[in-house]
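With one protein chain held back, the other chains of the complex are shown just where they sit.
The block that comes next holds subunit A.
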């Protein structure tokens, strides 16, 4: 079982989310979206509470969480960096940009830097293919990113 115990306020919040969907098992994906919006990620304890509230097995919740790439069981960095690996960005050099981010931050895709500041992930097409290759940091979208721009982007968030 999980080591860290969730604070009561957080448990209450989760119970409330489940209730807002009438504790319906078929609303699981909507509940998970809401929970991830609230907590940033979906650790094991959160999944256990959701399973209890919706009256489904923890295995079922875990099965759904791990099936969909949008759901994450680890926290993201303070500034989550996503590199678009959609086809349009790929053919305009997205992979080289990704390599450069990995090299400069020294973390693999899906992980967070030791100071918790940056995490790297890939996504598939944000719909700004005209600006390929595209990188997003949080809500901000950077277009036509070259390998040379990577250091500048990171620097913007380093202070």
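Assume a residue touches a chain if its C-beta (ideal position, glycine included) is under 8 Å from a C-beta of that chain, and two chains touch if they have at least 3 such contacts; residues count from 1.
We adopt the following convention: contacts and distances are computed from a predicted model.
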Among "NADH-quinone oxidoreductase subunit NuoF", "Acetolactate synthase", "Amino acid ABC transporter ATP-binding protein" or "Cytochrome c, mono-and diheme variants", the UniProt name of the subunit that does not appear here: "NADH-quinone oxidoreductase subunit NuoF"
Residue among A:6, A:29 or A:58 that touches the chain left out of view: A:29
Absent chain, residues of subunit A that touch it: 24-30, 32-33, 63-64, 67-71, 85-92, 96, 99-100, 103-104, 123-132, 134, 141, 143, 146-148, 151
